[in-house]
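Excluded from the complex is one protein chain; the other protein chains are retained at their positions.
Naming follows writing order (A, B and C), and every chain is counted from residue 1.
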Amino acid sequence: MTEKKDYKPDLANDAVMKASVPVPDDFVEVHGIDYSKPESRNARAKDIVKGMKTMGFQASNLATACEIIDEMRHWKGKHKSEIPEAERKGQFDDDGYQRTTIFMGYTSNLISAGLRDTLRFLVQHKMVSAIVSSAGGIEEDIIKCLAPTYMGAFALPGKGLREKGLNRIGNMIIPNENYCKFEDWMNPVLDKMLDEQEEFAKKRGAEALDADAPFWTPSKFIDRLGAEIKDETSVLYWAHKNQIPIFCPSLTDGSIGDMLFFHTFRASPKQIRLDIVADIRRMNTLSLDATRAGMIILGGGLIKHHICNACLMRNGADWAVYINTGQEFDGSDAGARPDEAVSWGKIKAEAHMIKLYADVTTVFPLIVAATFASE
Amino acid sequence: MTEKKDYKPDLANDAVMKASVPVPDDFVEVHGIDYSKPESRNARAKDIVKGMKTMGFQASNLATACEIIDEMRHWKGKHKSEIPEAERKGQFDDDGYQRTTIFMGYTSNLISAGLRDTLRFLVQHKMVSAIVSSAGGIEEDIIKCLAPTYMGAFALPGKGLREKGLNRIGNMIIPNENYCKFEDWMNPVLDKMLDEQEEFAKKRGAEALDADAPFWTPSKFIDRLGAEIKDETSVLYWAHKNQIPIFCPSLTDGSIGDMLFFHTFRASPKQIRLDIVADIRRMNTLSLDATRAGMIILGGGLIKHHICNACLMRNGADWAVYINTGQEFDGSDAGARPDEAVSWGKIKAEAHMIKLYADVTTVFPLIVAATFASE
Amino acid sequence: MTEKKDYKPDLANDAVMKASVPVPDDFVEVHGIDYSKPESRNARAKDIVKGMKTMGFQASNLATACEIIDEMRHWKGKHKSEIPEAERKGQFDDDGYQRTTIFMGYTSNLISAGLRDTLRFLVQHKMVSAIVSSAGGIEEDIIKCLAPTYMGAFALPGKGLREKGLNRIGNMIIPNENYCKFEDWMNPVLDKMLDEQEEFAKKRGAEALDADAPFWTPSKFIDRLGAEIKDETSVLYWAHKNQIPIFCPSLTDGSIGDMLFFHTFRASPKQIRLDIVADIRRMNTLSLDATRAGMIILGGGLIKHHICNACLMRNGADWAVYINTGQEFDGSDAGARPDEAVSWGKIKAEAHMIKLYADVTTVFPLIVAATFASE
Partner (left out) sequence: MTEKKDYKPDLANDAVMKASVPVPDDFVEVHGIDYSKPESRNARAKDIVKGMKTMGFQASNLATACEIIDEMRHWKGKHKSEIPEAERKGQFDDDGYQRTTIFMGYTSNLISAGLRDTLRFLVQHKMVSAIVSSAGGIEEDIIKCLAPTYMGAFALPGKGLREKGLNRIGNMIIPNENYCKFEDWMNPVLDKMLDEQEEFAKKRGAEALDADAPFWTPSKFIDRLGAEIKDETSVLYWAHKNQIPIFCPSLTDGSIGDMLFFHTFRASPKQIRLDIVADIRRMNTLSLDATRAGMIILGGGLIKHHICNACLMRNGADWAVYINTGQEFDGSDAGARPDEAVSWGKIKAEAHMIKLYADVTTVFPLIVAATFASE
């Protein structure tokens, strides 16, 4: 080839070869992990996460989630002594400084899946302030004190499992025996709870329904389970011990509901009452009182909406980390990006917020190792 | 090319050219819609769905969903007169024949999105027997009687919206004014409800918490809203009129919760009590009493689990249609296939069941037009 | 309840009751289908789609996709006679008016799934101008002329299927016999193609590789298959007949690749050559010459990128409809929203564009019935 003509179709050339503006100084270059460095061999959590910070897609979102978690857990306000007693609200650290009220939400399946040990670690060490879970997230924590959950497979056919009394949750198996054990454990507890209810009803008479009556609510019911279980592997045990409230407005939607249903026959004509109005007051008050509020929401649905809605009461959370696989296209609450919550006043416009699109089980062990458990 | 050698690597040839067994007689050929036929031009719902029956992927699942819905709505049992009075449970059609108890669940966003008109149509014409929704699915039905929701876009930035008081739900906008109107409407209703509670508390005294006390529960609360709204566009209005119960164990998780929270200040030292135990008894009893049970579940999360769990009480539903975009890989309840519910006894092994993977809004108008609204 | 106090926590009240700006006049109210109207019973495609236009989430996106398709197919420019002969480029309708060059892309699985009949209808009636498909989208069209594909199920275990020689594609089954028949059909065609190649190589000698040499390219190869198959059910047959080019740069990635691999042994020391450079020139030239360009892209991956990239040559398409289930979070090309293509100059900033998040099989039958097949 001796001569090079440079004719090209103008339209195509102009479109393909369009000049770009100079790159602003604050642009950050994309680069990955340098495996020639010794610290990237069998790397530590913090080093892996650091390397992901300058990678595209969800790698950088994972790193940002860790940064936001570190910001919310390290935030420190005034000392108690600087605050008039009437205004001493919200959370304080052991040294008496204001700290972030961290709302953590998780769906039932994460307790089943073995993240329970991780979540318990956070509760045991008072690293979170309040919890919202779905009904299964409550009962499976107790049931795991009575009998184990087993690894299984997504493809196991349901018919054969039902014949054997083996219940499938994704790629795990829970023998139905576990629920029988749970009933044996629950019935005396429910009987006691009803007795206590009867007691105050008699005492209070016509005022038994008043706001200050010691009515059962989901959060009190859960606290009682934590008090009864006396098992250090349990999230509820430590939540009770550390007085970290666990909310679950739909507490009847699962095995506890089954037990309560059966108990209505056992207790007739009496019946345990579980009031959800007192709990919404308790939950919203936590948000109102918080000096700063942070959200760590693992999964979608009710638990996500409930925390966000509470944070509206204070005109928005200061930090927000969502981890789930929901997408926005179908308008599911799980799929809503944090920016949708900004429009509602549930997250402050200036908050640091991120949504990490991932199955929580694939990323939360790494995230916790690089944040809460990094020291 | 004059000579053709037929040498090929044996391993590759054997693998690629592996013989297959004769095709069984009951195999159904895949084929699509023949657009040369006049009925496929601007086609009618039933013709489109018929054409999708022999197409792969979710097209056939959509057609199967229609078949299952038709099976559950057309099933007819014995006449009342053939059944001893003590055993006359479950649903009967207008002519006195047993019919399927159809549990329908839908998430809040579908009421917002305009499927409300479709869902109302089903309730107005008594085509379903009981409903489970999330809190937003209740309140948005009422709010839409007071002020409209508007079309928007997924990409509208949250900060600007919040400044204008415009809340985003996916690609829709709800002015905050709508919630102010809702509060104005709700407060007198809540006052009346508290008055009625006070009345029976005084009357019953120490027995005020008994099982037969006229306690507020989410389903009774919702029924009352339906009675008060007096608006024929409302799902709740028709549910009240046709005595179709609507369950929502987490009724406080949204704007109604905000109103109830504010009302606790207004009502102090009194407080409305919303008991979720009586509702789980009511819900499970509907399942137990059903001659046949069918599930139509639009969306995931609580509403899906709650219907499935109730159907466990009768050892499984007879028909099940799930429509959502959840995937099983992350163990979310939304993503669980019907076969997982079989392992739990929530759907009978021999039931007709399908999961249609789709944003409900893209498929339910077609499905309803081809089933409930086909005649 | 006699007196109503209106104390509420200010912070919460201000946040929840934030005033909103007056709703702009051009806001469109969300509403659904009115099933009381006779036309909504067993409704026609256009009526269903019209009803979806004011619904949230993907319902309105589906309706918008129909509008955009109607815009692109109804656009009409100048008459040939008004245009100097040298400038008469792009597509013209039967009356001699400029019309949109419509690029349609589809993945292999849609041909398998029975959308082939729909796609063939569009090609048969010259409703599209050029096609991009993946290798399977080419070969399965031919194979379906030789033997059928069957309905199956997603859960059929692979081991048993392999033993029987039954290949699974999602919830469909293709007996391996079909590929044996395909080889029998292909071999004589490949022999002829090689003969023709040899002929021009001999004739051209050292100039055999020049740009004007009648080299085989994927698009010419596909056209030849269409010429040979002589079957009116085939997309390729009608594409050949109507001279609608079908591009497939990765034509060797499937059964045709297997046949070509085997043929290299049969043909040795000769070999068919398939040049992809001449095809990129042909594809890009179609884009450059188009008076207006529209994209209808069904599925993701190569077929989506290839059409978009060609439209960069003309500084962007004028209309774009994407239908797939890809999400943007993982940076897959399938998941990229049309707005990402705007940044690259592949879609004009002012173009009408939409992404509909759906399994194509659930929505395209309805869309075609309401657009191309509406008259």
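Following the convention adopted for this analysis, a contact is a pair of C-beta atoms (placed from the backbone, for glycine too) under 8 Å apart; a residue touches a chain by one contact, two chains touch by 3 or more.
Note that the structure is a prediction, hence the values are computed from the model and not measured.
**Q** With respect to the chain omitted from the figure, which of A:51, A:105 or A:335 is a touching residue?
**A** Here the residue in touch with the unshown chain is A:51.
**Q** From the listed residues A:169, A:211, A:278 or A:334, report the one that touches the chain absent from this view.
**A** Touches the omitted chain: A:169.
**Q** Just name the one of C:10, C:212 or C:375 that touches the chain not displayed here.
**A** C:212
**Q** From the list C:17, C:146 or C:201, pick the residue that touches the absent chain.
**A** Within the whole complex, the residue contacting the unshown chain is C:201.
**Q** Given the full complex, what residues of subunit A touch the hidden partner chain?
**A** Listed in rising order, the touching residues are 1, 4-9, 12-13, 16-21, 23, 27-36, 40-46, 48, 51-52, 54-60, 62, 109, 112-118, 121, 148-151, 155, 162, 164-166, 169-173, 175-177, 179-180, 183, 187, 191, 194-195, 198, 258, 261-262, 265-268, 270, 339, 356-359, 361-363, 365-366, 368-370, 373-375.
**Q** Residues on subunit B that touch the omitted chain in the whole complex?
**A** Contacting residues on subunit B, toward the hidden partner: 9, 11-12, 14-16, 18, 56-58, 155, 157, 284, 288, 312-316, 327, 329-331, 345, 357.
**Q** Which subunit C residues would touch the chain omitted from the figure, given the whole complex?
**A** Contacting residues on subunit C, toward the hidden partner: 107-109, 112-113, 134, 136, 154, 156-159, 161-162, 166-172, 197-198, 201-202, 205-212, 215, 218, 249-254, 257-258, 260-261, 264, 267-281, 284, 299-302, 305-306, 309, 312-313, 324-325, 327-334, 336, 338-345, 347, 349, 359-361.
The rule we apply is simple: only the chains that are shown with their structure count from here on.
**Q** Please identify which chain has its centre, taken as the mean of its CA atoms, farthest from the centre of subunit B.
**A** Taking each chain's C-alpha mean as its centre, the farthest from subunit B is C.
**Q** Check the residue numbers that subunit B and subunit C use where they touch, and answer same if over half are used by both copies, otherwise different.
**A** Same: when the shared numbers are divided by all numbers used, the fraction is over half.
**Q** Determine the centre-to-centre distance between subunit A and subunit C, using the mean Cα coordinates as centres, and give it in whole Å.
**A** Here the centre of subunit C sits 41 Å away from the centre of subunit A.
**Q** Could you state the distance in Å from the CA-based centre of subunit A to that of subunit B?
**A** That gives a centre separation of 26 Å.
**Q** So the centre of each chain is just the mean of its C-alpha atoms; given that, what is the distance between subunit B and subunit C in Å?
**A** Distance between chain centres, rounded to whole Å: 34 Å.
**Q** Could you tell me which residues belong to subunit C and also touch two or more other chains?
**A** 9, 12, 16, 18, 56-58, 155, 357
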